[in-house]
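Notes follow once the structure below has been shown.
The other protein chains are all here in position, but one chain of the complex has been omitted.
Entry: chain A
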């Protein structure tokens, strides 16, 4: 298990290659990368994530351990950035290896659904109109609830 909370840039390709190299005997690897989104009709200049690192490590470790035991994962990695990021930059990467694809896919989805609501990060968007805190979405609570 590899849990990282960092202000450093993230290279998802290099991280995926290293994870896959360690998963040689697992059979299946799912990786998910979340990026800073900026759409033509909803444009964002930058995204700043605030973080409580000590709690984030505890929460991400608990989420990863739950996924590992539920889906019998061979390995799991969560890397979550904080600080200021630009559109297109990776914010978060989760990776899961398992004997078969379904467990790896489900684990990646469970990890993301849980860290939307349970990981102590707070997003602040800067748009052409100004800066505002992103509100928590009830759809994220619903997505998390389906794993209970």
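Simple rule for what comes next: a residue touches a chain if its C-beta (ideal position, glycine included) is under 8 Å from a C-beta of that chain, and two chains touch if they have at least 3 such contacts; residues count from 1.
Note that contacts and distances are computed from a predicted model.
Asker: Which protein name, taken from UniProt, belongs to the chain you can't see among "Anti-sigma factor NepR domain-containing protein", "Molybdenum cofactor biosynthesis protein MoaD", "Extracellular solute-binding protein" or "Amino acid ABC transporter permease"?
Answerer: The UniProt record for the chain left out of view names it "Molybdenum cofactor biosynthesis protein MoaD".
Asker: Name every residue on chain A in touch with the hidden partner chain.
Answerer: 34, 49-50, 52, 54-56, 58-59, 80, 91-92, 112, 115-124, 133-136, 140
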